[in-house]
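Mind having a look at this structure? Questions to follow.
Removed from the display is one protein chain of the complex; every other protein chain stays in position.
Labels run A and B following the written order; every chain starts at residue 1.
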Amino acid sequence: MKLSAMDVEYAAGLARLEITDQEKEIFARQLNEVLLYIGSLNELDTQGVVPAAHPGGLTNVFREDEVRESLNTQEALTNAPDTRGDFFRVPKIID
Amino acid sequence: MELHSLTIHELQDMIRAGGTTATRITEAVFQRIGAVEPKVHAYIRLMKEEALAQAALADEDIKRGDIKPLTGIGVALKDLLCTRGVPTTCGSRMLQNYISPYDATVVEKLAAAGAIFIGKTNTDEFAMGSSTETSCFGPTRNPWDTDRIPGGSSGGSAAAVAADECIAAVGSDTGGSIRQPASLCGVIGFKPTYGLVSRFGLVAFASSLDQIGPLTKDVEDAAIMMNVLAGYDPRDATCVATQIPDYRKFLGRDISGWLVGIPKEYFAEGTDREVLDAVEKAVQSVEKCGARITEISLPHTKYCVAVYCIIAPAEASSNLARMDGIRYGLRAKEARDLAEVYTKSRTDGFGAEVKRRIIIGAYSLSAGYRDAYYGKASQVRTLISRDFDEAFRECDIILTPTTPTPAFKIGEKVENPLQMYLSDMFTISANLSGIPAISIPCGYTHAGLPVGVQFLAGRFEEARLLQFAAAFEKSAAVEKRRPVV
Partner (left out) sequence: MDFETVIGLEVHAQLLTCTKIFCGCSTAFGRPPNSLTCPVCLALPGALPVLNRKAVEFAMKMALATGCRINEQNVFARKNYFYPDLPKGYQISQDTLPLAEGGHILIEVQDGNTKIGIERIHMEEDAGKLIHDEANRASYVDLNRAGVPLIEIVSKPDLRSPAAAVHYLKSLHEILVYLEICDGNMEEGSFRCDANVSLRPRGQSTLGRRTELKNLNSFRHVQRALEYEVTRQRRLLEKGLEVEQETRLWDEAQGMTMSMRSKGEARDYRYFPEPDLVPVVIDEAWVAKVRADLPELPQARRERFVSAYGIPAYDAGVLTSDRRLADYYEDVVRLCDRPKIAANWVMGDVMRLLNEDRRGAHDCPVMPESLAEMILLIEEGVVSGKMAKEIIEQMYRTGRPPAQIIAEKGMVQITDEGELDATIAAVLEANPRQLAEYRGGRDKLFGYFVGQVMKLTGGKANPKLVNDLLKKALHHD
């Protein structure tokens, strides 16, 4: 599989990144080298192999339904670049 | 010897004997920083005022006879660990001004053990790199040769320990980010079993691979640090509730009769001759301890980097989605609508390597490719883990080089991401399979650059791993050189 500049643009779009045409070309070239390398995985027959999402092997880790103290609104908003009153603010959503 | 160049246990002995104070140690460390930091640039932020205040309190404790495992010890924290009240930047423009309202669990534990925080160390941006060159604050330099990289991503922590700009440091390891810089800077780097140390408060790079661990000047210090760092945390669902032994008790015990596996795949072509020579000497030192050597095979070794190149970016692309300029972080001023808040803030906030990994991560999870990339990689990950399960059925320890080369030049691999990823080729397998691993100095190149050897053990076998490493350290008696900065 070869990654085109368009694939790079699509993936960047999914990740909400803007890339210049020049970057598109560079990234496509660099990522293709990586993908070519990754392609070696196809030599392996992995039929029936359970994928590992985790090296842990743990299961059933829970917390009990007990209320813990929240941050106060001030603390919650303190790092925000734009707020209004007790809210985070963003420009109007345009679809 | 000056105070800043001593180990944790040496300083603790002095403190107990009334031979020094926390304040004197802290002052010595900052004096050293004043002298070498302009050349090394190990730190993003120094915490001198806070540290001296902590030291004064520690001295009161000492007077009362209340001496905890790290009382008076200056510890450096990778700037990927959240610290209340001090910026946590992750080496990124995105979080340049971010101040966490909470401390990471390990930061709490270190503080409770009496540690004095010297500062936040430099890191590749969001830990994505093997050279500490992708930090938005500029590269850290290797104290052994300041034209060279210190390794990464915990390069700031490794350089700080090597240059005596702290007594010990904490880093994080996703594909070798503790062990590789430790090896290139001539210090000890320890990556614990996945789940032994809480990740709560470690800014995530790849959640299923990340693990926090210490960088120290000797094995005993690594054991002391692990005694503090390890242990259950209800705030991290992947953290195991297991009894933590006193790792220090295992040091000095005999390792004769242990079986040490040498995986042939780790000695294939491509590794630097001088590295191989140093590792060969390490094997001899191990034999001198009475351990037996056997060649083994880890057949899926050559796929480790490929698997890592899919899984780590896939998780990272998702982990970094929260950096959107809404609740914290950089918000592009020129953003006029919501779409632009996202794209412009993220585009301005992230550097090239982070973007590259986010893009490949998003791509490998996207519709039509997920099974071929992420799915396949997750399956091969299982095979890689099985290799180790198999090997540890026989072997007590596996021995490999830590890195294929000594420290390379600054700028040498920046334009060649694949070559950069390959510098982690020997360390990645421990992250994929979750097993503990340590890098320990085993010699020098002719040019005087340090070389490290890596020991790996079975899951949750850190006590035996440290026991083995301590025995090796004693037997090898690698010449103690200090870098001249």
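Basically, contacts are C-beta pairs under 8 Å (C-beta built on N, C-alpha and C of every residue); 3 or more make two chains touch, one makes a residue touch a chain.
Computed from a predicted structure; not experimentally measured.
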| item | value |
| --- | --- |
| Contact partner of the left-out chain, one of B:S135, B:T238 or B:T347 | B:T238 |
| Given B:A314, B:I359, B:I410 or B:I428, the one touching the chain that is not displayed | B:A314 |
| Residue in contact with the excluded chain [from B:A42, B:A55, B:C82 or B:M128] | B:C82 |
| Missing-partner contacts on subunit B, residue numbers | 81-82, 88, 90, 95, 98, 100-102, 104, 199-204, 206-208, 234-238, 314-315, 317-318, 320-324, 326-328, 338, 342, 362, 365-367, 370, 374 |
| On subunit A, residues whose C-beta touches the chain left out of the figure | 13-14, 16, 53-54, 56, 58-73, 76-77, 84-93, 95 |
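Keep this in mind: only the chains that are shown with their structure count from here on.
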| item | value |
| --- | --- |
| Inter-chain centre distance, subunit A versus subunit B - centres from mean C-alpha coordinates, in Å | 23 |
| Contacting residues of subunit B [partner subunit A, same complex] | 97-99, 101, 194-195, 208-209, 234, 237-238, 240, 300, 302-303, 305-307, 309-310, 317, 321, 324-331, 335-344, 346-347, 350, 352, 355-356, 358-363, 366, 369, 372-373, 375-383, 385, 416-418, 421, 431-435 |
| Subunit A to subunit B touching residues, read off their complex | 1, 3, 7-8, 10-12, 14-19, 23, 27, 30-31, 33-35, 37-38, 40-42, 44, 46, 49-56, 58, 61, 63, 71, 75-76, 78-82, 88, 90-94 |
